[in-house]
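Structure below; questions to follow.
One chain of protein is taken out of this complex; the other chains stay put.
For reference, chains read A, B and C in written order, and residue numbers begin at 1 within each chain.
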Amino acid sequence: MASLKKTVYEIIEEAEEGNRASEIFDIFLITLISLNVVALITGTVEELFQISPRAFHLFELISVAVFSAEYLLRVWSCTEDPKYAHPIRGRLRYLVSPLALIDLLAILPVYLVFFVNLHGLDLRFLRVVRLLARIVRLSRYFSSLQTLGRVVQTRRGELLAVISVLFLLLVITSSMMFFAEHEAQPEVFASIPKAMWWSIITLTTVGYGDVFPVTAAGRLLAGVIAIVGIGLFALPAGILGSGFMEEVSEEQSSPAICPHCGERIHD
Amino acid sequence: MASLKKTVYEIIEEAEEGNRASEIFDIFLITLISLNVVALITGTVEELFQISPRAFHLFELISVAVFSAEYLLRVWSCTEDPKYAHPIRGRLRYLVSPLALIDLLAILPVYLVFFVNLHGLDLRFLRVVRLLARIVRLSRYFSSLQTLGRVVQTRRGELLAVISVLFLLLVITSSMMFFAEHEAQPEVFASIPKAMWWSIITLTTVGYGDVFPVTAAGRLLAGVIAIVGIGLFALPAGILGSGFMEEVSEEQSSPAICPHCGERIHD
Amino acid sequence: MASLKKTVYEIIEEAEEGNRASEIFDIFLITLISLNVVALITGTVEELFQISPRAFHLFELISVAVFSAEYLLRVWSCTEDPKYAHPIRGRLRYLVSPLALIDLLAILPVYLVFFVNLHGLDLRFLRVVRLLARIVRLSRYFSSLQTLGRVVQTRRGELLAVISVLFLLLVITSSMMFFAEHEAQPEVFASIPKAMWWSIITLTTVGYGDVFPVTAAGRLLAGVIAIVGIGLFALPAGILGSGFMEEVSEEQSSPAICPHCGERIHD
Partner (left out) sequence: MASLKKTVYEIIEEAEEGNRASEIFDIFLITLISLNVVALITGTVEELFQISPRAFHLFELISVAVFSAEYLLRVWSCTEDPKYAHPIRGRLRYLVSPLALIDLLAILPVYLVFFVNLHGLDLRFLRVVRLLARIVRLSRYFSSLQTLGRVVQTRRGELLAVISVLFLLLVITSSMMFFAEHEAQPEVFASIPKAMWWSIITLTTVGYGDVFPVTAAGRLLAGVIAIVGIGLFALPAGILGSGFMEEVSEEQSSPAICPHCGERIHD
């Protein structure tokens, strides 16, 4: 019995190299989640959904059945992990771990919709929760996301410093533009938080064109803000960019060796 | 007496490490100013303000009372600073220092509104002055702003060079677009300064869509200007970005030591 | 006979230095394709086309005649290349090589239009195929495109990592914005794929202004997405940019030599 649980645990958890069963299970699960995400996305397109609502529902039911079985197997076999070794307390601790909660969020909305009387609950909200939970599940298999996580971790000093500057800049520019444009456009620049929408959309250079200054003073101010502020709003992109490229090139490169003395050079 | 003044001075001025009273005072003040900034911003949202105008006014009064007391204490104790040691001339010089002026601007508008007959004065202007002065007060505690200040100082040569080029580019492109589009759009391209609004919004790539060329000549010109000019308008962002990252990494890094000979490597 | 074929082959294939005939042939062909591309582009401007439809058709006929002759000569002489040495199997393998297929696509649409009964076929589609095929033919002579190709090849690790992150980001932000804005704008945010159009246009900072959030929740979400996401969407540009500059400077630089010891410095 313990041997079966161990086998299940090894298949379900991340594949070791050489474990064929675990690799096949991973590929099967990635394919199923991907198809699921595609189905949830295309299911919001009315024309596609109306071709065969039954097919969408059926695929959803099969997916949820597989995910539920997988969830139960994970809970059953998690005691193989030394961290969750105790049959009851270990399993409870596993149930509240982030990974298990995400797994639960990926299936729970379906049970709520199918089996529970949901008068007040927003179905669309549940669909989005389900979709996001499945995308997060999928992202476990994207190593580049882990790379990005490490970049954010390494550069958190710079990022925090920049974000605090951006926050001050947002508040200052919004207050000034509110003062300059409120009278001419009392609807669009109705308050400082509304002026912040202008600030964000201008300083990120998106510029939808739904909000822009019309007075001479407002345009002068906006011109100066644009030239100065855009430089600052480009900082996070630069920090992430240089960090990402450093991280990726580090992962790919073999350790640097000095060509003259043959010693390893730490970069 | 001098001992009390010295104690007050040490608490009010920047916290030395280990001075608990000063640290607590700093945290209290940062919290109060932050809440104040939030109140001033949300107070411009009519729906939020109407929930309880009394609460906004009360919080404002309490804040101003605290800021006023703090201001008076600063003026009283500033003679502890060797720079402002003289009881009268020292205090006068302190009163006109930038920090003290900002502190005054953060409270004066309230006294003007509450106690002085203000027929002609713009209340909204006073509110923005108050808000900006408090944000500037708050920004004293943001070390990243000081980092940014040092970056601007270090790179002022590059920045000035770039800004003069951008200024020339603005004038030249506005003149050319005014010539190309004035006839087709006499309202939007009414004058060269109005055409500058187009230039800034295009060259910063914001592109609201309120002003754009419609003639074939204007579009050809605008296309060339966009491709050439955007590269130049991205320069300040690049200069600030590389300077910022250099500065932050310098602050965070311990001095580099060559692992082989133990000598310090100046970068 | 073999000697004639060899001469033709050497003239038609890429010019060796010193082979005057081959160089002249290359310049002639580049000029003809360039003029052809210009004619196909200007031919879509009704006012220019109406000046003389006959001239456009005549130039097209002459070009196709030349390209057809060139194509036949290439097929005839390709057996000089050791890869396609066999008179039949070699020529067949040459006919399905990418270069030969592009050459065929650049002339075939004209024959289809002139000689075949084309009831159901879209003439505009054929024109675009012809134009694109000729641009691709032209791009063979752009060494900078080959540089770019090498950059993409060298950096494919980073690029793939970034693109997978962008893809996840697109799906997540679209799903969240669909949820936030669907009720307020059921037309514009009709489905998640439609919300993706918003995501792409916002995260690339293009910001046409045809789609933007109008609810407070949607704007808050969009503001956060813009600040975070733009940094990530700028990554491919940074990777391509640094790779391109590295590649070009490598091509242009002679190997670096230390001025003191005369040894080559590997960078």
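Throughout what follows, contacts are C-beta pairs under 8 Å (C-beta built on N, C-alpha and C of every residue); 3 or more make two chains touch, one makes a residue touch a chain.
Since the structure is predicted, the reported quantities are computational estimates derived from the model, not experimental observations.
Colleague: Pick out which of C:V110, C:A161, C:A180 or C:I201 touches the chain that's been left out of the picture.
Modeller: Touching the chain that is not displayed is residue C:I201.
Colleague: Using the definition of touch stated at the top, determine which of B:A55, B:V165 or B:A184 touches the missing chain.
Modeller: Among B:A55, B:V165 or B:A184, only B:V165 touches the chain that is not shown.
Colleague: By the contact criterion defined above, which parts of subunit A meet the unshown chain? Give residue numbers in ascending order.
Modeller: Residue positions of subunit A that touch the missing chain: 205-209.
Colleague: For the chain that got dropped from the picture, name the residues of subunit B it touches.
Modeller: On the side of subunit B, residues 157-158, 160-162, 164-165, 168, 171-172, 174-176, 178-179, 182, 190-194, 202, 205-209, 212, 219, 222-223, 226-228, 230-232, 234-235, 238-239, 242, 266 touch the unshown chain.
Colleague: For subunit C, which residues lie in contact with the unshown chain of the complex?
Modeller: Within subunit C, the residues that touch the unshown chain are 37, 40-42, 44-46, 124-125, 128, 131-132, 135, 138-139, 142-145, 147-148, 166, 196-197, 200-201, 204-210, 233-234, 236-242, 244-245, 248-249, 252, 259-260.
By definition in this document, only the chains that are shown with their structure count from here on.
Colleague: Which chain, with its centre taken as the mean C-alpha position, is closest to the global C-alpha centre?
Modeller: A
Colleague: On subunit A, where are the residues touching two or more other chains?
Modeller: 205-209, 234, 238-239, 242
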